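Written out below as structure tokens is the structure these notes cover.
All protein chains but one are shown at their positions in the complex.
All chains are identified by letter, namely A, B and C, in their written order; residue positions are counted from 1 within each chain.
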Amino acid sequence: MTSFFTTFGIWLSALFTISIFSFLYKDNPLYKFSEQVFVGLSAAYWLVNIIYSIMIPNLFSKLIGDFSGNLILLIPAALGLMMLMRIHPATQWISRYPIAIMIGTTAGISMLRYMKSDILNQVTATMINPFAASSTGAVIGNILLIIGTLCGVYFFYFSKKQEGFFAVPSKIGIWFLMISFGATFGYTVMARISLLIGRLEFLLGNWLHLIK
Amino acid sequence: MKISSSTERKIIYSVLFIAVALPLLFPIGWKTDVSGYTRMAYDLIEESPDESVVLISFDYDPSTMTEIQPMAEAQIEHAFKRNQRVIATALWPMGVQMAEQAFSSVIKNYPDKQYGIDYVNLGYKVGGMVTIQAMGRNLSEVYPADQGGTPYAELPMLKGINRLKDLAWISSLSSGTPGLKEWVMVAGDSYGVPVTGGCTAISAPGFFPYVNEQRQLYGLLGGLKAASEYEGLIDRIGPATMKMDAQSIAHLLILIFIAIGNVKAYVSRRRVAQ
Amino acid sequence: MKRSFPLVFAFIVGFLVLLAEFIPHRPFNDLISTLENWFMIISGFAILLGQISLIRVNSQIIAHKEENWQYHLAGMISFALMLIFGLLWGMREAPGLLGSGESFVNQMGMKPFDYLFTYAYMPLSATVFSLLAFFIASAAYRAFIIRGFESNLLMITAVIVIIGRTSIGSMLTGWLPESLRFWHIPNLADFIMEYPNTAAQRAIMISAGLGIVGSSLRIILGIERSYLGGDK
Partner (left out) sequence: MKQIWLVLFIIFFVYALSAQSLLLKDVPWDDGKALELHWQFPAVPDSIQLSMSDRMGNPIDLSIPLSQSGMQVVRDLDPGQEYQIQATISFGDQQTSLTASSKTKEQWFYMHKMAFLILLLLICLAIIYYITAARHGKDFFIRRISGLDSMEEAIGRATEKGKPILFVPGIGDLDDIQTIASLTILSHLAQRSAEYNTELIVPCRFSMVLSAAREVVKEAFMKAGRLDAYKPDNVFYLTDDQFGYVAGIDGIMLREQPAANFFLGSFYAESLILAETGFSTGAIQTAGTAQAHQLPFFVVSCDYTLIGEELFAASAYLSRDPQQLGSLKGHDFGKLMVILLIIAGVILEIAGMSNLKDFIAGALK
């Protein structure tokens, strides 16, 4: 037996689902209402989660459990409070310190990680002997991979006039980009359709019980 | 006959709605091929030793759960099948709820799996890449306790697991930033832990360069199709497989729309030329 | 003054992170480890800040009765409701100020916070993006017109991938003999993803990666300071 609350919840979900879909007809009050409810719930969800998942375990519990041992945590706590000073224009400048620390850390780490993963490892992954592959398909593929990567990077090289001979690799680079955009296109279609299927399954199954 | 563009739109919307609804109501049961990327992800889990501790990071929210939730369930089930113990974490706050739902759905078939011994849900942490880097140094510093407040040291399965390097594999189920990219960069490339993962179909093409002989990423599950392939590999009739018929029909419909649109454009262009 | 000190902070922190990557010797690793934990806590506050300013913007709209203020009021009410539920009875395993709300759990099957999440947040969040399926269908009919070689290339690839990633692709060319397996549509789609797509995405990755290295460098050196906001 399903309880009243479960049934009520499913009807509520269905109502919200349909209100959002009503945007397809045109922008209307029901859609606007649902959308603002979504914004409100989402903000509250973040807030509550930050409190229970970060503030309590990583800061307050540690300070309450062993204050003298965790004295150093008062520094990030103070920096955090300085961050909140951003709310008021007069105290906004105080928040520049925690922001600078956050941005500085992020900049350092992203610089290293992008350099390693997105540049160096991509370079070494392209340094392959195309003829070492087992099948003809893979040999052709590997050659395409090398040429495509080189021409693609060259397409984004802005310091050379792309005329005559120098226009050729750039042109090839665009072709590869276009093929890749085609693939992305296909995958995006796939993704959007999947999400729709998920919602229809809810409406037809959980709500209307039409799916066995 | 002249149809206004807004009517035209509404017709298209209705046709799509029906095309997706019908196969859901009357399933066909078509089979699909398994792609190499899915098999690679499967092999990583299959070949990891028994009893090893693994980590699945839930870096998505309900907006993409149709695509990603089946992957989560399939990977948890696969890990349970192989007797591996699963840590769930989340870089997105909503991921924690997703993890909870995934566990409770898989646990129905594995009633003897116990919380704390076979799986734990450590929950959400803010900070993305920086936080993963901190986990690589010391997990218990980042996660002093699990969701319910049980201290890290008191969870039996986490004994001997001090940092990411102690894990057999990490899977990030990701629908944006922070997510799989950050895991590849930090856990994979910086700490050398095998990373696999799943993502929405939209971001899949951008992740394929990581699947290379440098082993930055061990295979990839891209979208609902890959989730259904994975379900097939572990003999699970799951939520993804049941949706594939609708997916196929809808794809066909989109292609038909493109074709009609192009024919129409061609005809009108010729008319203008004349 | 108010600007130059933070810039020095950003420089020191960023430079330390870079040093620690290459120097195994103490004390760099411990320093960075501390920094990472601080970062997490400060980010927590930053998110709090984001939510607080959102509330402020909304309450201003309501207070000044700007256009559509009623909807914003509804949003704020749902915000308050969810927040109060969360604070009083907690979420999931975590108890709140008034304990875990057992009586609610008995009746509703879950805590009030989780109930709102499951039956209101989840359907809303999941539905918004499913709208795009309809938009794609309509755009497919009205805007995806092939014109010229490059967009042809794009559309042909798209069609192969769209068919190849379904059961229809498997059936359409499933009869091909072993020697022609390459032309089997799902295999063709896989080939495209594995080679030409990877090549192009790798090129994008490398050039975007260089961009990030550059902007990080500018931030650490204090050349790029727009993140501090305020006066120019």
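Everything below uses one rule, namely that a residue touches a chain if its C-beta (ideal position, glycine included) is under 8 Å from a C-beta of that chain, and two chains touch if they have at least 3 such contacts.
Keep in mind that what you see is a predicted model, and the values were worked out from it rather than measured.
Residue-wise, the contact with the chain that is not shown comes from A:L120, picked out of A:L15, A:L120 or A:L204. By the touch rule set out above, chain A reaches the unshown chain at residues 23, 27, 32, 35, 39, 111-112, 115-116, 119-121, 123-124, 126-131, 146, 149-150, 153-162, 177-178, 181-182, 184-185, 188. As for the chain not pictured, it touches chain C at residues 21-26, 29, 57, 128-129, 131-132, 135-136, 138-139, 142-146, 150-151, 154-155, 158, 201, 204, 206-208, 210-211, 213-215, 217-218, 221, 223-224, 226-227. Residue positions on chain B in contact with the hidden chain: 5, 162, 202-203, 206, 214, in rising order.
Throughout what follows, only the chains that are shown with their structure count from here on.
Each chain gets a centre from the mean of its Cα atoms; for chain B and chain C, those two points are 14 Å apart.
One simple way to say how far apart two chains are is to compare their mean CA positions; for chain A and chain B this gives 13 Å. The centroid of the Cα atoms in chain A and the matching centroid in chain C are 2 Å apart. Annotation for chain A: residues 24, 45-46, 49-50, 54, 58, 105-106, 109-110, 114, 117-118, 122, 125, 180, 183, 187-190, 193, 195-196, 198-199 touch two or more other chains. The residues of chain C that reach two or more other chains are 36-37, 39-40, 43-44, 47, 94, 117-118, 121-122, 125-126, 128-129, 133-134, 136, 140, 155, 159, 162, 165, 193-194, 197-198, 201-202, 204-205, listed in rising order. For chain A in complex with chain C, the residues that touch the partner chain are 3, 5-6, 8-10, 12-14, 16-17, 20-21, 23-24, 29, 32-52, 54-56, 58-59, 72-73, 75-77, 79-81, 83-84, 86-87, 92-93, 96-112, 114-115, 117-119, 122-123, 125-126, 137, 140-142, 144-149, 151-153, 155-156, 173-183, 185-190, 192-193, 195-196, 198-199, 202. Across the complex, chain A meets chain B through its residues 24-25, 45-46, 49-50, 53-54, 57-58, 61-62, 105-106, 109-110, 113-114, 116-118, 121-122, 124-125, 128, 180, 183-184, 187-191, 193-201, 204-205, 210-211.
Across the complex, chain C is touched by residues 5, 8-9, 12-13, 15-17, 20, 30-33, 35-37, 61-66, 94, 96-97, 100, 125-127, 130-131, 133-134, 137-138, 141-142, 146-149, 205-206, 208-209, 211-212, 223, 225, 244-245, 247-248, 250-255, 257-258, 260-262, 265 of chain B.
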